[in-house]
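A short worksheet on the structure shown next.
Not every chain is included here, but those present sit where they belong.
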């Protein structure tokens, strides 16, 4: 889980990347827009990043990929006067999602989820977002580009995004991430439904490990989303100058979504717990049936075998052996016993 | 559960119907009334809807069926200046029930329940309600008409409904939906009581799946009603100009009902959990009894069979075989053993 | 449980009796008193009830039995200007206990409990109480008269009740009902202690159903008392003109009692859960012992029987059969095996 935490003993505010390096080189996607204008730029090197062409009144979005590059974070931190604790959190990718107000801007971290259906494993990636009046910064170490849709909407001038400020862009980015949660959760739901179907119809008991693993993964997802709910809630009550009132309505909507996602997670967990209980009942029930069969067969044939054994003894003086019809009488007795026991078990509902 | 959520990446506020189309064509039922007058009208086409004959001081209720028709929602949205987030929620039928105050009106979503006793499955349908000073709008994709009773009461001028405003009509609609919950819950209760009766009297273990399925359905119902309780609570504390104080008393009464419904749901769940525990105990108990029978029979006859086996051996030199009464002595020993073991088991309460 | 809820679709405030009619005819017991005077009267017919001889400054208590008579409730409602929602709640006897402040008086509903020890079943009866400055109204459909004690105290002028107002009388009535809870709970406790005694000493496993039923009944009691606690709490914080400060101290004392009753209920439930766990452990433990006996006997005698079987075979050429002491050697081997296995099982603590 939270492997490779920053080494104890380092001074607070020291920037240490605590994740796995996943990108070969850094990559920065820059967008500058307002209702009328739109500029796009891309950088893959620290030195080339242009920080001085910011225009107040326009939205400037730097989407930064490659936070393994600690130097890059420091450069950006200086350029936008970001508090050292924020920079530390950007690089420490095992953070709980949170929303913090700072004097010069707001900071939020979110975890992007993805689910591998075959391995039943969920992976998460930390995405940090910082914004003030004119700048939005997003930080991640992730190749797959969830933000492309936002960028296209901006480019096309679709929706209200071009006429709003950094707060709305921040909301739009968070909204994309939350929408993605639904997709992941529905994939998980499908797996759960398959498991349930399988258990209810074929009583297949071999899913015990899968239920355990899914429960653990849900636990893991929950740990990422529960604090996000609080974070978005705090965001929706934000009263800094960086957020407009009309945007708050949208953030509250995003907050409703996080609540719904938590609801879904909790009901998945409850269903899995139910499946586990069902599986245990099923195991006991099956054993019950197996034991009934065994007991039936044993209870009927063990006494009969004993009887046969008695008349298989070789004593010289066993008068019954020499009576003419004793064999048939014994067979008769055995038959009566057999039928009697079967009736008895029928009455006790074992057959 | 929440299948078909809006596609990630769409601009917030985009209206997408996320449910199944259940009505062939749209259908709008219009009522306009005050203490003295009553007008009724029906439309089944966008173009024919008359929005301009609204009369202030009268209650205007549009009951809109057919929210798969996104264009319709947009037209209505424009006609009554409804916030885009409301319109999005109207069409996104997998919402958590909620109550939201907007500047120009109040918005509430509720889920209507229905229970199929044979399949043990609960289905829910989202119903959205928007009201301001003079207009009430209800949105659904549902043929069965729970609101007919309200309409009849209005037509007949029965009760206080004709002398009250949109807030009271909204309350009356919600009240009908909540009353319907009681009916659904009582159907579920009947099934639970049958299950319990069945388990307590006949120890029938085959209900394990049914208990599981019912628990899951209750989980699902709970997810619909828990947020409704909060929603109604917020409604009952509403201080907008759209709600009169004397109506709040009634809404608080509806709130009490949602609490009672939650109580009922929780006790159903607890009873089902109790049944599940009982079933597991029953399975173990039954196996215990089965094993006692097996052990009894085996413990008594296996040693006896061994003895018979010994004297069935064909060694040349087995002196006992040739003694005159050895056979009867052995039979006597076997009988004593048998009786002794039976006494022993009687004492240990296995018989 | 809450069978026969009011039919959905009726106008809110419609008075419908939702319980079982238990009294043949209505019966109203009227008391009027202050420190000096005491008047008592009884009515068993609507028309005869005298409402016009109320005297301000005196306490007027109408104890009304027979709420199946909806007309009676309406008459009383009109006579004392009671809000329609109160009248609806009086007749709807499946309400959650609650305390509501209305403009003209306070309203509280409580459930009276009784426990049938042989059936292990708890039955409850709704009792409603309404009071303003000079009138106390109690409504019920119950023949057994818990209030007689209060009436006697008033008649005898014992305690402080004659010098206090309607608020204190209301408190005294509630106090009697709460005191009655203790009696019911102690009856339940006795049953639980018998069950526990029985399980701990004789390991009797047949109590599984009784534990389940008791747990369910406790659930049911809990549902009646939990909201009462809230109701009494709200009552104890009442700031209307109908309640004197010096009475609030007493109500707070009643509140303490409801908390204690909840404590008792919760610990009963925990003890029952503990008993259930113990029972399951006991079942497993017993099966363990049974299986050990079976395994012991089978493991010892099955191999021995095999050996005897081998020498019971009829092959022509079985040299061992013809050796002089082979039978005794085999018996010796069998004996050694037997002793060895017994020692082995002793060591594994199975004997």
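Chains here go by letter, A, B and C, matching the order in which they are written, and residues are numbered from 1 within each.
Here is the rule we go by: a residue touches a chain if its C-beta (ideal position, glycine included) is under 8 Å from a C-beta of that chain, and two chains touch if they have at least 3 such contacts.
Keep in mind that what you see is a predicted model, and the values were worked out from it rather than measured.
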{"item": "Size of the entire homomeric complex in copies, 3 being in place", "value": "5"}
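Please note the rule applied: only the chains that are shown with their structure count from here on.
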{"item": "When chain A is superposed on chain C by its C-alpha atoms, the rotation angle in degrees, nearest 5", "value": "145"}
{"item": "Classification of the chain B:chain C interface as same or different, half of numbers criterion", "value": "different"}
{"item": "Chain A-chain C separation of Cα centroids, rounded to whole Å", "value": "41"}
{"item": "Residue numbers of chain C (touch at least two other chains)", "value": "312"}
{"item": "Chain B contact footprint on chain A (complex, rising order)", "value": "149-150, 153, 158-161, 171-172, 175-176, 179-180, 182-183, 186, 189, 200, 249-250, 253, 256, 259-260, 263-264, 267, 270-271, 274-275, 277-278, 280-282, 284-285, 287-288, 291-292, 294-295, 298-299, 302-303, 305-306, 309-310, 312-318, 350"}
{"item": "For the chain B and chain A complex, residues of the former touching the latter", "value": "1-3, 5-9, 11-14, 83, 85, 95-96, 98, 205, 208-209, 212-213, 215-216, 219-220, 223, 227, 276, 279-280, 283-284, 286-287, 290-291, 293-294, 297-298, 301-302, 304-305, 308-309, 311-314, 318, 320-327, 330-331, 334"}
